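With one protein chain withheld, the remaining protein chains of the complex are depicted in position.
For reference, chains read A, B and C in written order, and residue numbers begin at 1 within each chain.
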Amino acid sequence: MSDLLAVVVDGIIYSSWLFIMAAGLTLIYGVMKILNIAHGSLYALGAYLSATLVGLWVAGGHAPYGSYAMLALSALLVGVVMGPLLERGLLRLMYGRDEVVLLLVTYAVFLILEDAIKLVWGVDSLYVAQPYDLPGNFTIGDLSYPVYNLVLIGTAVVAGLALAWALNRTHHGKMLLAVIHDSEVSRALGINVGRVYLVTFTIGTMLAAVGGAVTAPTLAVSAGMGVEVIVLSFAVVVIGGLGSLGGAALGALIVGLVRSAAVHYWPTVELFSVYSVMAMVLIARPKGLFTPPEARRI
Amino acid sequence: MSAILEARGLFKNFGAVSAAADINVAVSADSVTGLIGSNGAGKTTFLNMVTGYLKPGAGSIHFDGHEITHLTPRRITQLGISRSFQVPQLFDTLSVAANLQAAAGIVAAAAKRWARGAIAHGRAGAVADEMLQRFGLAAYRNQPAGTLPEGVRKLLDIAMSLAAKPRILLLDEPTSGVSADEKFGIMDTVAAAVRAQQVTVLFVEHDMDIVSRYAQRVLAFYDGRIIADGAPATVLKDGEVRKYVIGEDLHVKH
Amino acid sequence: MKRIVQWAAFSLLAACCGLAAAQQPLKIGIVTFLSGPAAGPFGVPARNSAEVVVEGLNAGRLPAPYATKGFGGAPLEITFVDEAGPTTKQVADFRNLAQRVDLVIGYVSSGNCLAVAPVAEELKKLTVFFDCGTPRIFEDATYKYVFRTHATATMDSVGAALYVMDRDPKVKSIAGVNQNYAWGQDSWNDFEAAMKVLKPGVEVKTSQMPKLFAGQFGAEISTLLSSNAEFIHSSFWGGDLEAFVLQAAPRDLFKKSTVILTTGETAMFKLADKIPDGTIMGARGTHGVLAPQTELNKWFRAAYEDRYQLSPVYPSYHMVQAILGTKAAYEKAQAANGGKPPSQDQIIAAFENLTYESPSGNVQMSLGKGHQAVQGTAYGTSKLVQGKLTITDVKYYPAEKVNPPDGMKSEDWIKSGFKAK
Partner (left out) sequence: MKDRTLIVLAAASVVMAASIPLTPQWLVFLITLALAKGLVVLGLVLLMRTGLVSFGQGLYYCLGAYAAALVEQSFHVNDAALMLAAAVVAAAAVAAVLGFLLAAYRGIFFAMLSMALSMILFGLLVKSAALGSTDGFNIATHSLAGAKIEGSAGRVLLGVTIVSFAAAAAGLHRYLNSHLGRLSAAIRDNELRVEYLGASVRNVVHLNYVIAAALGGLGGGLTALAVGHIDPDMAYWTTSGEFVFVAVLSGTGNVLAPFAGSALYEAIRTLANQYAPNVWQMTLGAAMLAIIMFAPDGLWSLFRRRARAS
């Protein structure tokens, strides 16, 4: 019983982490039709920056809880710097090109950022456990979990709700949805699609960085950490249905729970649990769980 | 003359909207039939059911004696019913010639497997050239379809459906989106080609001049029902038709 | 194109006959991870080690028996190649490198060692593996041009099992958490097999196999916690090792069970205050803090620390061990050759079954027909003393106790109950 409870708790913690990554990815795809491989390096960038800032903060002997502010700050920085830089400086030159080409552009960016990170931070891993250790533990059944996991879950929930609200309740959000539905028509309606793209990509980048920032304290920030994340969040997004926020949430939950169940009951299949789920979902629902309705062509 | 195409008690609803309510039609071979009616009256729905794109809620469709109600569009095309589209469906990156060769090639390749239905003869290339001549497309031969003017796209679209050597040709608004002075030109070309191949034709049309000039028989649709059926002269005079079809809708394009 | 051919032909010449010209520099290609997850824990410490040692050798600063400059007077020139990337890339780069250097020292990844060995043989290029672990290299094949100057991963697992028995002869249950790839699987299999021989009836609670570089081990840790195993074996390394410690320690896994970190030494300086006391630490041999206090080791540590303000870890020791082994073989061959620079074949002849001293103690090239080294190993227990992590209760195990006899496969040797043939 407590075993099952553990499966659920571990699953939800993992899902929250996945969701933060997937949300940005699916948002960018929905609006810009770009499957952004560089999302992984932006995640890594967020992690490295927050590790550095938190490190400085702690070294400076400031109030320990301020380190959380550092996490937020670094995510914000990565978002507002890298987002516009990539969208204005590079992607904008590529719009209208084939989806695959855009995907490769982000792959190139990914390669470049991987080495850039190495040049800036070197190959040694960093870690800043303070934010992780600070709040202590809580116990469920006979298992103890760091309270920090609740921060992780909280971040995911807040991010999800905030996005949902922004999309459905605000003027900008409605414009975004319009663009998701049909960028041509939106242009005709006088929506500044270029600006919508900029905003979207910046938010997406920020989410990737948030993912990195909240993860940094829980692990060793090390070279190549972005690679593993990216395919995982791809899987989540595809399972949920590309461009669907709710889908990303559901996808993350499914993947998270399946994985933790595999770890608890059948460790040997953990390796490909995620991909099997992805394959099975696609076989059952060729376009993922949540898909926009298609217009009749004739 | 025996009916080559027959629809018996067709029903089709989209939610509350009834797009077909007890449609009964028999079309005789080598005839030219015009389908008129305001938008949403059920003309295109009828076409889509005959070509298998939509499945009727009830009723059956028969082609040349056998039932085709539940066949796929592909199978129905193979049997010899092909259609053109209101918005031309072309292979935009391929040249005009390649478009026609693809169309003719399918029949040629398929002929080996199913001789029944479409009567395939001649190599794809030959058929393509024939069509290029017949539809006066020779000038555009090597031009990518994506770069053609709308009138030519319409012709190519129809030429492709004829390249499949069908026995029934369904034309969905062959002259929509074409300037008034082009219309008759297009229709004359089509009529000539059709005569040369002895094809039974059903066409959806909003322009009553076109209808009265080219149709031997007219079906007037309203609310998914056929409210009038007969020679153009009689149907176009019919009171209901004037009220529901022509009255509001005469010369209305979109 | 033409130029490339000439230049290739020339370097081929250099390769075969170059050694003949005295004082002409010896070109050594060094292949190790300069990027990717393995660069931090293994690749870079090894590269640093190579730089310190080669510099020291060229300046003749090493203590006896390595006081002669370079190799027998010939200065050394080193070229570094990144080991990151698939094996196709490794083989391509090796074939390319082989044209430009006299000998190659390298490879952390076992897969790369397996792939490169036959190529080295084909190109007749002396190649010394310095860090890769799999015993398959000399157990599945025999090579003339390939040497490995450190013991296989079998030693690490057997050593760990022996240490567990020393710590608690009444051990009842074990569990494992290892990365789901060859290294992790082999390490666990050897450890499990060894434990079952040493302690029949020992219960295996769970064997966790997370994906390599997964980084998130929450679920694994929960499972290990609820397994209540007395000992938990882990061959984690690099980011995964650090992440595991960071995530498991706060959840008291190290209190509930005794954790064995077979490569723990690589993280002991970075994670000094994170690794709880009582953790069993390994260094894949008597390397790092487990190395003997010889003149040679003192010089190496001092030179390394003084240049990088960091302590050398076992990959650094593996590297110096490989370089010095080659030097010993070279100079032995040179002596046999009447002081004239030896040919590659003479070096190889001298290298086979060589016994030499490294900062980590004595190395015997006694397996794989004299191409595979054996060495003693040691394990210890972590203890934090004034913010500095130290290793206590160190137990040493002689080479023959933790390595199979020549001609016997590690697997069979363990299953046979560690019997000689």
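Operating definition for what follows: a contact is a pair of C-beta atoms (placed from the backbone, for glycine too) under 8 Å apart; a residue touches a chain by one contact, two chains touch by 3 or more.
Just so we're clear, the structure is a prediction, and the values are computed from it rather than from any experiment.
Novice: So there's a chain missing from this view; which of the remaining chains does it actually touch?
Specialist: The chain that is not shown is in contact with A, B, C.
Novice: Please identify which residue in C:49, C:134, C:279 or C:403 touches the non-displayed chain.
Specialist: Of the candidates C:49, C:134, C:279 or C:403, C:134 is in touch with the missing chain.
Novice: May I ask which residue of A:62, A:97 or A:172 touches the chain that does not appear here?
Specialist: Checking each option in A:62, A:97 or A:172, the one touching the absent chain turns out to be A:97.
Novice: Pick out which of A:62, A:195 or A:287 touches the chain that's been left out of the picture.
Specialist: With A:62, A:195 or A:287 as choices, the missing chain is touched by A:287.
Novice: Among B:42, B:56 or B:105, which residue is in touch with the absent chain?
Specialist: From the options B:42, B:56 or B:105, the contact with the absent chain belongs to B:105.
Novice: Given the full complex, what residues of chain B touch the hidden partner chain?
Specialist: On the side of chain B, residues 51, 72-74, 77-78, 82-83, 85, 89-94, 98-99, 101-103, 105-110, 118, 124, 160-161, 164 touch the unshown chain.
Novice: Which parts of chain A are in contact with the chain that was left out?
Specialist: For chain A, the residues touching the absent chain are 35, 90, 93-94, 97, 99-101, 104-105, 107-112, 114-116, 118-119, 227, 231, 234-235, 238, 242, 268, 271-272, 275-276, 278-279, 282-283, 286-288, 297-298.
Novice: Contact with the hidden chain only, please: which chain C residues?
Specialist: Chain C touches the chain not shown through residues 4-5, 8-9, 34-35, 80-82, 86-89, 91-93, 95-96, 98-99, 110-111, 114-115, 117-119, 122-123, 134, 136, 140-141, 180-183, 185, 189, 212.
Everything that follows uses one rule, which is that only the chains that are shown with their structure count from here on.
Novice: Measuring from CA centroids, which chain ends up nearest the centre of the complete protein set?
Specialist: A
Novice: For chain B and chain C, what's the span in angstrom between their mean Cα positions?
Specialist: Distance between chain centres: 77 Å.
Novice: Taking each chain's centre as the mean position of its Cα atoms, how many Å separate chain A from chain B?
Specialist: The computed centroid separation for chain A versus chain B comes out at 50 Å.
Novice: If you average the CA atoms of chain A and of chain C, how far apart do the two points sit, in angstrom?
Specialist: Between these chains, centre-to-centre, one finds 37 Å.
Novice: Residue numbers in chain B touching 2 or more other chains?
Specialist: Chain B, residues with two or more chain partners: not present.
Novice: Where does chain C touch two or more other chains at once, residue-wise?
Specialist: none
Novice: Contact residues on chain A for chain C in the complex?
Specialist: Residues in contact with chain C: 2-3, 6-7, 9-11, 13-14, 17, 114-115, 118, 122-125, 127, 129, 132-133, 137, 142-146, 149, 215, 218-220, 222-225, 227-228, 259-260, 263-264, 267-268, 270-271.
Novice: Which residues, counting only chain C, touch chain A once they are in their complex?
Specialist: 34-37, 39-41, 43-44, 180, 206-211, 213-216, 218-220, 222-223, 225-226, 238-239, 241-243, 246-247, 250-252, 270-271, 274
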